[in-house]
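Structure first, commentary second.
Left out: one protein chain. Kept in place: all the others.
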Amino acid sequence: MINRKTIHIEWGDCDPAQIVYYPRYFEYFDSCTAALFAKAGFSKREVLKTYGIVGFPLVEVRSRFMAPSHFSEDVVVESEITEWRNSSFCVRHQLFKENVLAVECFEIRVWAAVSANDPDKIESRPIPREIIERFANPAL
Amino acid sequence: MINRKTIHIEWGDCDPAQIVYYPRYFEYFDSCTAALFAKAGFSKREVLKTYGIVGFPLVEVRSRFMAPSHFSEDVVVESEITEWRNSSFCVRHQLFKENVLAVECFEIRVWAAVSANDPDKIESRPIPREIIERFANPAL
Amino acid sequence: MINRKTIHIEWGDCDPAQIVYYPRYFEYFDSCTAALFAKAGFSKREVLKTYGIVGFPLVEVRSRFMAPSHFSEDVVVESEITEWRNSSFCVRHQLFKENVLAVECFEIRVWAAVSANDPDKIESRPIPREIIERFANPAL
Partner (left out) sequence: MINRKTIHIEWGDCDPAQIVYYPRYFEYFDSCTAALFAKAGFSKREVLKTYGIVGFPLVEVRSRFMAPSHFSEDVVVESEITEWRNSSFCVRHQLFKENVLAVECFEIRVWAAVSANDPDKIESRPIPREIIERFANPAL
């Protein structure tokens, strides 16, 4: 399952060089991961309530920036979960500007809940099988 | 030359999981790269004016998140330029929380100016020798 | 002319209280003002190029927050220019959550260009008549 999300580059996402300030790309990609779950039938708010987690924070990310984008432009991000592990998963985002790959990003995220021993800590949890199955078969 | 910058984690940097929303780390690291140049004697504003560039945007970044941080905490980021190339340079940031490495980030940035042929584009430029020399010998 | 924009509240727009971190509302409203110009036929990028301005920064803003919003919710913002002055204009934004007014915002923005005397300063300029006419009659 691939999600395609059109993003309008806003004035406030750009820096004095007139191009997207790069941390904003990670905001885009974070919302694209959420959109991927929504496409599979789970809004992020529902996921957290249903499975008792606090989120799926990143443990690793790498990104390449091949071409800049400017305010008032539209870009399209294609997002896909490329691997499910026991308590983590990998996401690939590809941002296209007029069909040219402009930014690529690889995330590793962990399925995380509040620690049973220390409410100030979070710890990984096994990803529920039904989540993985729904992504494999969104029509369920 | 290593720069150490203390960062106070703000409420608005944190997400509903009560921890730093990860794109904010890249905002921290971007300001740490600017602080590194300031320590070498160049404010970012001066660098741009003096050398006619639009900035030093990223072409590649990778980061690992080992431990989360929370609002009202102080963290320390150590930043260092690890390599100078012809028109790009590499920066390493290490974010410590109570002396424990919590986040690590590697940036590749390019020395960029407005293209001579197309004012809507930017292109790389050779990094001025005096920049590199000043980092090697900040006392100059 | 009124513009209606649906905004999906993102995880990263919310703070540890699980509600929208209030500066994000101003990012929403800023993009809504840009969308209003786009609806009138002017992308922000075109406006700047065509009329030689640097933007329409705020000189005054006030806002009331009647009800919070949460991530994964959709809200609708209605935006309207309520007054054109010589070199400034007033915008009203109303953010609705399930048809209930949740946030209201009043902006005064100035039509601003780089100062003729000092390239580091910006100064107000008369708003071009065709801009105002286009808003009055978008079909032109």
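Read from first to last, the chains carry the letters A, B and C; within each, the first residue is number 1.
Going forward, a contact is a pair of C-beta atoms (placed from the backbone, for glycine too) under 8 Å apart; a residue touches a chain by one contact, two chains touch by 3 or more.
The structure displayed is predicted, hence computed values, not measured ones.
The undisplayed chain touches these shown chains across the complete complex, A, B, C. Among C:41, C:55 or C:128, only C:55 touches the chain that is left out of the view. Which of B:43, B:86, B:115 or B:137 touches the hidden chain is settled by the complete complex: it is B:43.
For subunit C, the residues in touch with the chain missing from this view are 15-19, 21-24, 26-27, 30, 54-55, 57-66, 68, 70, 112, 120, 122. Summarising the interface, subunit B meets the missing chain with residues 8, 10-12, 27, 30-31, 34, 38, 43-46, 55, 70-73.
Even with one chain removed from view, subunit A keeps its contact list with that chain: residues 11-12, 14-16, 18, 21, 23, 71.
Please note the rule applied: only the chains that are shown with their structure count from here on.
Homomeric contact subunit B/subunit C is classed as same-residue, with over half of its interface positions used by both copies. Centres computed as Cα averages put subunit A at a distance of 23 Å from subunit B.
Per-chain CA centroids place subunit B at a distance of 31 Å from subunit C. Counting partners per residue, subunit C has 11-12, 71 as the residues that reach two or more other chains.
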